[in-house]
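All protein chains but one are shown at their positions in the complex.
Labels run A and B following the written order; every chain starts at residue 1.
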């Protein structure tokens, strides 16, 4: 775990000029648990394992009314604000449900136009005002670096509170990376765990944040090989490949998606990210049909293989696959709720209490 | 009660080509209670009586803090989503309050534009994703058949959950029919019950869903006569009259609203449904003044009579009537909250528990 550095002992200019790896130690608590959750890089193998284990325990505890009663008593004295400047119903509802599971009382601000920011206030002032009513802010904001700035600012007041980044525009979306890891971990828990597996990424690998974050996090797990299947224009960035090289990870870059399927333990599909097009129609000109997962491809997929997708999808996965047991993309969404519950419980240091309850009542 | 048929053993094409009466058995649980709530036709006399009795018990239990504590402990381990693609504050707030009474934790999605559907996802995918966070979806959607499609789809996944239709465009609005029945039942509980009464419908009977649903449901009650007062252009459809004939119900079709008032036990007023006009100004040309209920009409109404209206109203009922004890349209709204509470409790099979509490603590 990281040794904590103090966010109230560094200026914003200094902090924001650090690399993400250098920023990570400023985001943890004295006890090593996350405080602000801003970066995928602030998690290591140990903390990922802890979160995944905790998510599974929460999920099992939640099966009974008594268990739900326990969970929803843990943080029923806390109030959280969901502050979404950017539309994302699925991420919003996932966090909202995670808060409800833990008993947190939630207020929301989804539409920036209904805010008193109209009266000429800076966004920083708005966040500081809103923070005065709550114990945590879960924020989605498209402005590069804004969520980090708010975390730094609040840590420099006499009433700091944790901020969770719910995924802005081109930036980090750390909890998406967590749910992907958790889905992989769950998918292989009965067949040897996540280690020694082959993960096949397919689609718009250049612009999809989720693939980039997940690819880095997978380097924590021994002997995972990665395959990147995409047309040249959308292939994974060289910075990621350099990172994999630096960590001694085996990978393949290919055009042959269909040929790679039989070797894959997990197929991670992504949609075209055409909202980042720099020229109109740029993406539409790229032929993608060979990078779609069809009903036929189910036959080529290992019996123990899984198909993942961060959703929303368009045509990348045929709906004929939707009810195949290896299509885990629906469960992946629900996993997002569980891992976010685990994360929030950990931020508020209630993880031990949940683990104790689990040992006494469930295991 | 209906004998259950399984929604996961019929294709969507087959199911959607059935009549509503034929669809009804697919919507109940093994124990006969409703699962999905999509159609007024899925209720019979026995289930209506059970729901009305339960609503009254919930209403009485809710009078004390202890009673509210009991009610809100019943389903506090459940999460519901209110998914409204079509604006309707009153229906929204009524369902929302019903959920709160039972302790259900509610998330809402009221504005479709703030959804990730923007990224090219199908609406079915959105619903399936959202369903992964919740235990029930209460849905209002203007697209013909969409709510039914979602219910069928979810019943064909490995994580089915109940869907309640909160009333789309031209389609069914089953819980409105329930609250009308409950209001009639409550209004006459001290003067012989709903049987043998005369119900006078007035206004835009051609296009108002609520009148059509209520008229059919009233055939369950012996010896209710129905009177339809409207200008020819807005008179009740022949299909409803055929239905009444087939069930041996006595009815009158008339232009003489004022003359019909003294005989009426319940006067059910409706507003002009001009949002369904096919030509501009079509409705505005119809002279409606003779079909308005005025302060003077209060004198002609029986002392035990009641005035109902599904609201919103325009000019159909003079505000001078608003505080007359026979004007039950405000209470009708509150009845909607109680009957929806009863319905949701029944879907989750907590009706017996409420009945037991009532017998022990209230009766």
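Methods note: contacts are C-beta pairs under 8 Å (C-beta built on N, C-alpha and C of every residue); 3 or more make two chains touch, one makes a residue touch a chain.
Worth saying up front: this structure is predicted, and the values here are computed from it rather than measured.
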item	value
Sole residue of B:16, B:89 or B:250 that reaches the chain not shown, by the stated touch rule	B:89
Of B:19, B:238 or B:323, the residue in touch with the unshown chain	B:323
Sole contact to the chain not displayed, among B:10, B:68 or B:123	B:68
Residues from chain A at the interface with the omitted partner, ascending	76-77, 79, 81, 105, 107, 109, 111, 113-121, 125-126, 128-130, 132-134, 156-159
Absent chain, residues of chain B that touch it	65, 68-69, 72, 87-91, 93-94, 96-97, 100, 110-111, 271, 275, 311-314, 323, 325, 330-331, 333-334, 337
